[in-house]
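Just passing along the structure, written as structure tokens.
Here the complex is missing a single protein chain, while all its other protein chains stay put.
Here is chain A:
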């Protein structure tokens, strides 16, 4: 963000809503202006163009749709991002809002994190000059697919409910040491059984949790579950097992991940080195200074750090050296065709050598065939996980597997 704090214009006829938004936004370091009607808003914008506008749809006199159309129709104000606010959450309100050219839509009551995320995102896009393409894309998506939008809305609602009730489970996928074939660690994976639909892929619901600002509490819950589980195994016949947990970039930026982890480890009595956090390459690139500082604190505590999906992004060596990393996980896309695509094979070999030159462990995920395993073994990969050995398992099944392995070494 620029050194000057961004100025946000709040347009709402209800004084208590204006007050609430002012407080929330000022707390995040923004300057605020307020208008109690559409007419007043247009005058204010003409006098002092803000960096972003939060615009209530239902107002007496000129409503939000009209204000947005006027502002977006005027060349001098079209570049100011608009977030529409409405108590109506039906897709039709959303679609009409976006048709006027508004960039985003938030339903009331406004949630702090959601507000903050959308504001921050739009200000960033504006700074980069990507706003036009963002709203074009959004409008097309929303108008062209209102059936899809309805389905999405209901999915969001179900997810909110699942979060409120902790309706998730954790499954564990074994990681196997390549030379010995021994189970050496586990990856914890979040599962959600949507009522009346069945299991929903994390690839679908995790991004929604992120956009709703709910990934922080859910992420915290997963870490608690995992630590309790390790503690339980530690006390029983299985013994302590290293478990990695996927962490979203949002948890590093919005929540206090480090404090959450420290507290949970202390409460459950799990030694930090049994826990590993997996972050994607992409999430490391965001907010780099803050991310490096957070990861250094985690690492200093003794928690291990792994880079997930490695190799698809800007995977430079200089940048790897800046982060306190223990493990690289080769992106599944390279493993899929490692035995048939020479480029993927070369990238896989490169990542393995790169990791070893930095004294890091390398894990290959998505291993499904003996031929892939043979390649990885020959290339010197340290650990594998994938259906060839085992799919992610519910706790009871996994425990049986771990105990069998203990009995027949």
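Note that a residue touches a chain if its C-beta (ideal position, glycine included) is under 8 Å from a C-beta of that chain, and two chains touch if they have at least 3 such contacts; residues count from 1.
Definition applied: contacts and distances are computed from a predicted model.
**Student:** Could you tell me which of "Cell division ATP-binding protein FtsE", "Response regulator receiver protein", "Phosphate transporter" or "NAD(P)H-dependent oxidoreductase subunit E" is the UniProt name of the chain missing from the displayed complex?
**Tutor:** When "Cell division ATP-binding protein FtsE", "Response regulator receiver protein", "Phosphate transporter" or "NAD(P)H-dependent oxidoreductase subunit E" are compared with UniProt, the left-out chain turns out to be "Response regulator receiver protein".
**Student:** With the full complex in mind, choose from A:78, A:346, A:371 or A:403 the residue touching the hidden chain.
**Tutor:** Result: among the candidates, A:346 touches the missing chain.
**Student:** Against the chain that's been left off, what residues of chain A make contact? List them.
**Tutor:** 311-319, 321, 342-343, 345-347, 349-350, 353-354, 357
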